[in-house]
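Here the complex is missing one protein chain, while the rest keep their positions.
Chains here go by letter, A and B, matching the order in which they are written, and residues are numbered from 1 within each.
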Amino acid sequence: MAILKTENLTKTFGALKAVNGVSLGVEAGTLHSIIGPNGAGKTTLFNLLTGTFPPSSGRILFDGRDITGTPAARIAHLGLARSYQRTTVFPAFSLLDNVWVAAFATGKSWQGLMWSQTGRYTEVTTRAREALADVGLADKADVPAREISHGEQRQLELAIALAAAPRVLLLDEPAAGLSPDETRKMVALVRSLKGRYTIVLIEHKIDIIMSVSDRISVMHFGSLIAEGTPDEIQKNPEVRRAYLGGVAA
Amino acid sequence: MKKPIVLLLAAVVLLPLVVRPAIAAEIWIFAIFGLGLNLLLGYTGLLSFGQSTFFGSAAYVAGWLLKHYGINAFLALGIGVGVGAASAALVGYLCVQRSGLYFIMLTFALNQLFYFIAYQWTSVTGGEDGMPGVPRPALLGIDFQDPLTYYAFISILFLASLWLMKRIVESPFGKILQAIRENEVRAEAVGYNVPRFKLLAFVIGGAFSGLAGVLYAMLFGIVPLEAIGFAFSGNVLFATLIGGSGSLYGPVIGSFVFIWLSESVSTLWARWPLLLGVAFVIVVLFLRGGVVEGWSRFWSWRSSKQKT
Partner (left out) sequence: MLYALMGLGLSLITGVLNIPNFAHGALFAVGAYLLVSAANAIGNFWIALVVAPVGVALLGLAIEYAGVRRLYAAGHDYQLLFTFGLALILSESIILIWGPVGYSYLPPQILRGGLDLGFTFYPKYRLFVMVMAGLLVLATWLFLEKTRYGAIMRAGIENKEMVSLLGIDIQMLFTVAFALGAYLAGIAGALTVPIRGVNPGMGVDMLGIAFVVVALGGLGNLLGAIAAGLIIGVAQALVAAYWTEASTVVIYAVMAAVLLVRPQGLFGIR
């Protein structure tokens, strides 16, 4: 059963159809990648899924429930978390605080919101530390976010999404701007998350896509032009033409 | 972290020995006012340039009730806090949807709205002349006519306010506000209804400002028109910035500096706002970060020198 599904999802900005009638389904527990040239509408699709803006038409279903038009602040509570293409963290906060804030939002209760010391929320703090540990930043928990390297910030970016204990992770180019070494670490990280979460991944680096994906959807000019297993996609002539450049793999 | 508390307690006790109790009281009142502003400015990143709206409204309403209905001090304080919070809710509701320059301009313009209402409604507010004759009722049998007794009352309220604000900023709510300041979009994405939190910050800041307003009215026995004017808004902003908006104690230190300065200079020269303007300009150009940051920078410079 598809845990996340879109039905004929469309978003137009004036004359531009950024996302054009996209219908796709993501099976629970799988890693589903979305690829396509720049401007294909991938990030816009993510924005629609996370409620940054409502679609012009179409539906989004999460776990069978229609969540179309749900505002961004509610999406996290439903179990969908996202990491961004351009690193967007809380610069003055320590790494721990960065994830703590995300963990608290979706925590069990907000009791004592304005009264209790933050240290009292052990469940939240534990989840926060676990998220940091998952991405390998546990030893830097007290360092301010603006003082860590770019690669580490990309890891933090992921950790913030993890801290919400979501069921579905939407990762927008987690390896953006990373060196080959850092990219390898990121790939290993994503692979380690595979069983525990349903992952929807946007990436440009083909080798990453091919090595981790269970299914791939290809977008071009806002529309879905192909979908299938990595093998099927590699052999698909249309995809080759639009994206892979027609070179035999 | 016991040191600041000890210093503060010492300051509270020793201050009336150095300056007139009325001035000392004014300092702590302004500090409460500043704490309210800094929740918005320093912690949430919202530059509210109309805090005197809440300060003045509370002063007028409570002052009027004190004067004409002889309510007791307890009720006056409660009303002050309530009016401050309510007016802040109103202003906040109109303003939180906007950000940046727009937000600043809106808070300012709404401040002006309240100002002109107060200016025109002379039958109630006394217009330019202000609302004189605000009594200082007793509380629990303690008479506050004696300046020193009233000072003690105010300093207790100040310490209580400080403690309350400390709890608030150290709570998850405080963290969330700071997250909004650091990255509003991400704060929303991780699941916080940002406008609602901003509004809440407004209301709390307004409540503190309202408390300061009532205490002010009772201290001087009059509600001057300036209390709701933009000069007051500017003064509390200056005090907060010069103390340092990055810390809890910044507004407290800033109030010290500001009130001390303004009280000493204003008696010397009628044109002292000129110097105030100059002070603003100097602080902006040379003393960014305020006293608190300057102090911590000084200490880290010293410790790095000691290492060499």
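Methods note: contacts are C-beta pairs under 8 Å (C-beta built on N, C-alpha and C of every residue); 3 or more make two chains touch, one makes a residue touch a chain.
Here the structure is a predicted model, which is why all the values come from computation and not from measurement.
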| query | Missing chain touches which shown chains? | reply | B
| query | Which residue from B:Leu8, B:Ala22, B:Ala89 or B:Ala109 sits in contact with the chain not drawn here? | reply | B:Ala109
| request: Identify the residue among B:Leu9, B:Leu94, B:Ile156 or B:Val185 that touches the chain left out of the display. | output: B:Leu94
| query | Which residue among B:Ile5, B:Ala89, B:Ile117 or B:Leu139 touches the omitted chain? | reply | B:Ile117
| query | Which parts of chain B are in contact with the chain that was left out? | reply | 41, 47, 49, 94, 97-98, 100-102, 104-106, 108-110, 112-113, 116-117, 120, 230, 234, 237-238, 241, 245, 271, 273-274, 276-281, 283-285, 288
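Criterion: only the chains that are shown with their structure count from here on.
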| request: Provide the C-alpha centroid distance between chain A and chain B, rounded to the nearest whole angstrom. | output: 43
| remark: Counting only contacts in the complex, chain B reaches chain A at residues 167-168, 170-176, 178-179, 182-183, 185-194
| Mind pulling up the chain A residues that touch chain B in the complex? | 50, 72-77, 81-82, 84, 88-93, 97, 100-102, 104-106, 110, 112-118, 121, 160, 163-164
